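First up is the structure itself, then whatever we jot down about it.
The block that comes next holds chain A.
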Amino acid sequence: MLIIKDLESGYGKVNVLKKINIEVPKNKVVTLIGANGAGKTTTLRTITGMIKLTSGHITLNGKSIDNFPSYKVACLGLAHSPEGRRVFPSLTVFDNLQLGAFPRLTGSRPRGDFKGDIDRAMELFPKLKERRNQLAGTLSGGEQQMLAMARAIMLNPDIILLDEPSMGLAPILVEEVFKIIARLKAAGTTMLLVEQFAVGALNIADYAYVLENGRISMHGPASKLKNDPAIKAAYLGGH
Partner candidate 1 sequence: MIRKTNKFVLAVCVLFASIIASTSFAQTIKIGVDGPFTGGSSSMGVSMRDGVRLAAKEINAAGGVLGKKLELIERDDEAKNERGVEIAQELINKEKIVAVVGFINTGVALASHRFYQDAKIPVINNVATGTALTKGPSFPFKDAKDVFVFRTSARDEIQSPMIVNEAITVRGFKKVAILADSTNYGQLGQADLIKALAAKNITPVTTEKFNVGDTDMTAQVLKAKSAGAEAILTYAIGPELAQIANAMAKVGWKVPLIGSWTLSMANFIDSAGKNGEGAIMPQTFIQAPTTPKRKAFIEAYLKEFKPKNDRIDSPVSAAQGYDSVYLLAAAIKQANSLEGDKIRLALEDLKTPVVGVVKTYNKPFTKDDHDAITDKDPVMGIVKNARVVAAKGQK
Partner candidate 2 sequence: MRFKFLALAAGIIILSLFPIFQTNTYYIHMVERILIYSILLFGLDIVVGYTGQVSLGHAGLFGVGAYTAGILYFKLGVPFLIILPIAVIVSCLFGALLALPALKVVGPYIAMVTLAFGTIIQILINEMTFLTEGPLGIIIKKPIIFGFQTKEIHYYWIVLAISALSLVVINRILKSRLGRSFEALRDSPVACDCMGVSVYKYKVYAFIISAGFAGLAGSLYAYSEQYISPNTYVFELTVLFLLAIIMGGRKTRLGAIIGAAIVITLPQLLGDVKLFRIVATALAFVVVAGSALLISKKMSTVRKVAVPVIGTVGLMAFSYLIKNISDWRLSIFGFMILLVVYYLQDGIVGFVNNFYMRIFSSKKSARDQIDVGNFDKDDAIISAKNSSAPDQLLNLKSVLMQFGGLKALHDVDLIVKKGTIHGLIGPNGSGKSTLINVLTGIYVPTSGTVEFSGSSIVGKVSAKIALSGIARTFQNVQLFNEMTAIENIMVGLNHTYKSNLFEIALNLPRFKREELAAKQRAYGLLKFVGLEELANEEARNLTYGKQRLLEIARALALDPNLLLLDEPAAGLTAPDIKELLLIIKKIKDKGITIILIEHHMEVVMAVSDVVSVLDFGQKIAEGKPKEIQNNPKVIEAYLGAQTT
């Protein structure tokens, strides 16, 4: 579905990513773990064109999306739930969800069953239903994360990139977020999950990549990496 080959990119003159290769097959959940500053978010931002790639290739469904602007990538069916949630604070929950489906409503993607999808999203995230007409800026952190994920789903995407969905959430909410990811996985959604909370990510993913200083230092089936002593020491420390 999504293939990243020899990708290099970064801010200014410094390349943060150095020739990384990642592959996300259809209907699978792939996770990218690593410390802050390793380049996880940079990878996702490069995929959706917020950062220019300096070399390498990204293909989505066999089509090159190198340096495509964000909106074009979205119209091709890739949803990205960004780090820090980034909901639209001065719009209502409903408006946020509607904008999630912007390409569908403006003819860039098939419209599908928009009303039904709204209802399904509300079902998946019951808290949003209560707050349908509330401004997104007034939601709590956990609710905003739910909204961000629901908004991504509203695109009817082929693949979802989730950037640090657990960041800054209380352990109890982290659990809930991972439960939802599990439900999405069960429904066959293709996902690339970036996480710092490595235990949770490795538990849920099919395959995992470890990013260290802009390089893929290790990759393999998640179940295998989970038991790797080096990974345990570096990322699974206290948990």
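A word on the picks: all candidates are chains of the complex that A comes from, given by their letters.
Rule of thumb we're sticking to: a residue touches a chain if its C-beta (ideal position, glycine included) is under 8 Å from a C-beta of that chain, and two chains touch if they have at least 3 such contacts; residues count from 1.
Source: prediction; values computed, not measured.
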{"item": "Options 1 or 2: the chain contacting chain A in this complex", "value": "2"}
{"item": "Chain A to candidate 2 touching residues, read off their complex", "value": "35-37, 138, 140-142, 168-175, 196, 233-235, 237-239"}
